[in-house]
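The complex appears here without one of its protein chains, the remainder shown in place.
Going by the order they are written in, the chains are A, B and C; count residues from 1 in each one.
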Amino acid sequence: MRQAYVHRLSAAAPDDVTALIEAIERGAITAAGIRAILGKTEGNGCVNDFTRGFAAQSLRLALARASGDPAVAERICMVMSGGTEGALAPHWLVLEARPAAEDSVPDPGGALAIGVARTPELPPEAIGRRAQALAVADAVRAAIAEAAITAPAAVHYVQVKCPLLTAGRVEAAAARGASVATTDTLKSMALSRGASALGVALALGEIPKEQVSDAAIGARLDLFSGCASCSAGVELMYNEVMALGTSQEWTGPLRIDHAVMADPIDVAPVRELLTRLGVREPGAAQRLQIRALLAKVEAPHSGRIRGFRHTMLDDSDISATRHARAAVGGALASVVGHGEIFVSGGAEHQGADGGGPVAVIVDAA
Amino acid sequence: MRQAYVHRLSAAAPDDVTALIEAIERGAITAAGIRAILGKTEGNGCVNDFTRGFAAQSLRLALARASGDPAVAERICMVMSGGTEGALAPHWLVLEARPAAEDSVPDPGGALAIGVARTPELPPEAIGRRAQALAVADAVRAAIAEAAITAPAAVHYVQVKCPLLTAGRVEAAAARGASVATTDTLKSMALSRGASALGVALALGEIPKEQVSDAAIGARLDLFSGCASCSAGVELMYNEVMALGTSQEWTGPLRIDHAVMADPIDVAPVRELLTRLGVREPGAAQRLQIRALLAKVEAPHSGRIRGFRHTMLDDSDISATRHARAAVGGALASVVGHGEIFVSGGAEHQGADGGGPVAVIVDAA
Amino acid sequence: MRQAYVHRLSAAAPDDVTALIEAIERGAITAAGIRAILGKTEGNGCVNDFTRGFAAQSLRLALARASGDPAVAERICMVMSGGTEGALAPHWLVLEARPAAEDSVPDPGGALAIGVARTPELPPEAIGRRAQALAVADAVRAAIAEAAITAPAAVHYVQVKCPLLTAGRVEAAAARGASVATTDTLKSMALSRGASALGVALALGEIPKEQVSDAAIGARLDLFSGCASCSAGVELMYNEVMALGTSQEWTGPLRIDHAVMADPIDVAPVRELLTRLGVREPGAAQRLQIRALLAKVEAPHSGRIRGFRHTMLDDSDISATRHARAAVGGALASVVGHGEIFVSGGAEHQGADGGGPVAVIVDAA
Partner (left out) sequence: MRQAYVHRLSAAAPDDVTALIEAIERGAITAAGIRAILGKTEGNGCVNDFTRGFAAQSLRLALARASGDPAVAERICMVMSGGTEGALAPHWLVLEARPAAEDSVPDPGGALAIGVARTPELPPEAIGRRAQALAVADAVRAAIAEAAITAPAAVHYVQVKCPLLTAGRVEAAAARGASVATTDTLKSMALSRGASALGVALALGEIPKEQVSDAAIGARLDLFSGCASCSAGVELMYNEVMALGTSQEWTGPLRIDHAVMADPIDVAPVRELLTRLGVREPGAAQRLQIRALLAKVEAPHSGRIRGFRHTMLDDSDISATRHARAAVGGALASVVGHGEIFVSGGAEHQGADGGGPVAVIVDAA
């Protein structure tokens, strides 16, 4: 038996790792048990957002210092998501797995389970294409198995960190006579996220394999996963996958479930999700009970929300992802009662166009 | 007996006045009956937001063309508020008053009432000071009287359009030996809004007269009105006031009430307000029933929302008012089910710091 | 014989037309003689820049009022270019043509000549394609003829106002079974400007006709005109062309010449251009002598300027066109000694990648 822990730590800046160091030093967090750190940092979440790299560098330094083991950070899946617009608050989510206490009693309904896996390194020409989706699907299955989750329906959140194309990688492919999905490096981020999300959908049986073609990626917005959250980073050429779900092989008080918003103001499914998880109309006690909310958001490409025009896609001063995070972040913060929620932008094939998946982890104790 | 009408018209651009022209031409709106037009336009809502002026110019042209009367626009209180961040949708709110039908039966609970008044022209040295607050208080009382609203508690929304200082006005005062509240023209907008809001609070008995001093304006954030919505404009040197409330001298199906949000994610009072007004959990029919939502929003100066840090005041790329409109707009749109709501930024003395007043008009028929 | 006049008028706001009205009223400008008004307005110059529309509406109102002729504006080519970043100053350039005085003596070197023409309305499927380039080339030839300019080498500046695709236009083409160059409306602006610039290059013999293919537009950055300045607008489906050059059929003290900058800091050709035009190191008198500077600018797509990395294309907070206007505007203002220069962004096929054409009009008297 294993037990999962979710620690939510406030951050006063992208390099504020004092809470993490303090928690490790007093034994509240075991550095060796950390499987993943998700961070919301206060950059723009777009191309020139260096708060993500600054945060990751600071976390690696802190983990080495607090644990005395310089290699501990290498084993941790780090996902830094820029953008704390509006009511959103910068914070870290530290996900830890420990062996359960010997006298743990399994709950027949299961508890929060964490599994991690990765694909082999991919050649540049696979990025943003069917080959990447198939590789991610295999890694998702491996992460689910590692988490001892026995059914796709028990998976509620799959985080994928995926590679992107750079000028150098495009050239390397061309030198071998291979062509890439796009030579636009910014667009390669969207295609890589999209292919990864379709890989999640494949592994969870949300879409049939034959619908995942090169042409569908980035184009067939009707194909999506209700559990995927994907982000692209320049530092890796493989895909790193973390699956969260429910397993009877895990114990402890944490429970997870998910919902899918149909558009940026569609909070009714999230209210119902909280009810399913036993959270009543949130007050102070209920806010403590909610350990994490993880959401993917996006401005609807139709230019409309329930028939009314939005201006997010036409604003040349503020990028649409910043608008979307601010609006959905405000709506979701008003539901859970605070802004330390992981609202991330860029939701290609992650929920329907303009909507997105929302997972919630609560402490049922 | 009079009857108030509220027409909400979508705008495809700041100069899209087609819906207004069409409504006047088919008789749905009587140009001579229009008391006020409130517009949400898609600029940044800050200093260099020219969508407000463009909208006002376009509305004046449209009113002259559709009504055949070039002077009709002069009698209308026009309040253009820039900024449709996130889920917010550009639109016009046309408030009209007509003589009631001869056979109208008064509702003992009263109906939506509209009253308009203005102060005399103020000298530059009065702007942002106690003198302005006292003048606005008189105008608010006049507008309430004109609306035949008999008790301060029956007032639910007071819109004030107020003057600001320009370099020329500062010089004119100096030439007479008079000093102004500030020589910073941007800051004069905040002080003028603040003095106006305290004037509303005075007229409604929300604060005692002796607390309104020059020093309190812009500083004593604990003094505020729960009904005031103020915006500064360069085109006038007087204050224009529109009061909305409930009066038994008015008839028809429209009802108004208000609530005060304590912070940007405090939607519970708005949900209760909708319940008081007879709106159940909003579906399509309920969305039609809600004719207008009018809110003032602001980023909390404490830098925190319910103890968690927000980054709105530290973002040098996006002004805090844009953040606040996006976040609160998302939260309120998720409550009423659409984005055609009048969410306006810059809430000095308009609700508590970080919170703000919210008025709702529904069709009770 | 005709005589050209160039009036440069400062603007205090996008709707500040007082200088134009005043100049018409005191006879300094003859409304009926105005051929074109070029305006630099203080918006962002991108998709949601409404200062351009506000300026155009204000100019039309002013022309009708000052001239008493509501139709006068219809005959004038209006080009509003948004973006006065850095040292740039908002202003209007009014280009006027009048019959020369009876006793005018022609200068053997010729004088500034203005010619205007337009293409027929184009179907949506022609926009951004070779068909548009060919149509524009015909219109450029017509404008040159109208200006009585006898050689392509005597043309120094060609302004093209061109159409763009909208969702409605794309649908209209699809309904007829026609496909368009792109369904991305923002991209259609770039393709339309690019096709127009290649049309100018064709008419001036800068490139051979066979090189202008659908595939070359927006892709073959080595093909360009050194005289073209193109801007796309939603309000027309034809292309409007204004050619400026030198003709012996025109008289008066105004002279024009042009240069091509190779990159954003390449001011040496502009210094040489000023020398050719007889302007010494600019002082106050010389600044008066320079009537207009018209430039097209762009961030180099290589990501480098003379080998050094620039960050304009990676900045998700400020669009690259704003960066480019600010930088090149600063460099050119430092050459001519003031900021009332017409620096416009988006230079597809208008000068080499990252560089751009610069035309200067001086008063040689």
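What we mean here is this: a contact is a pair of C-beta atoms (placed from the backbone, for glycine too) under 8 Å apart; a residue touches a chain by one contact, two chains touch by 3 or more.
Everything numeric in this text was worked out from a predicted model, so none of it was measured.
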Among the chains presented, those that the missing one touches: A, B, C
Candidate in contact with the missing chain, chosen from C:Arg98, C:Lys209, C:Arg276 or C:Arg306: C:Arg306
Full-complex contact with the absent chain, from B:Met1, B:Ile21, B:Cys46 or B:Leu61: B:Cys46
Touch criterion as defined above, residue of B:Thr119, B:Gln159 or B:Ser319 at the omitted chain: B:Ser319
Interface residues of chain B (partner: the chain not displayed): 44, 46-49, 311, 314-317, 319
Those residues of chain C which, in the complete complex, touch the missing chain: 10, 12, 42, 44, 84-91, 264-267, 305-312, 314-315, 317-318, 322-324, 326-331, 333-335, 337-340
Touching residues on chain A - with respect to the absent chain: 13-15, 42-43, 48, 50-51, 53-54, 57-58, 317
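Definition applied: only the chains that are shown with their structure count from here on.
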Chain-level touch network, classified as line, ring, star, complete or other: complete
Chain C against chain A, contact positions shared by both copies (same if over half, else different): same
Chain ID, smallest distance between chain and overall C-alpha centroids: B
Separation of mean Cα positions, chain C and chain B [Å, integer]: 42
Shared interface positions of chain C, touching two or more other chains: 48, 317
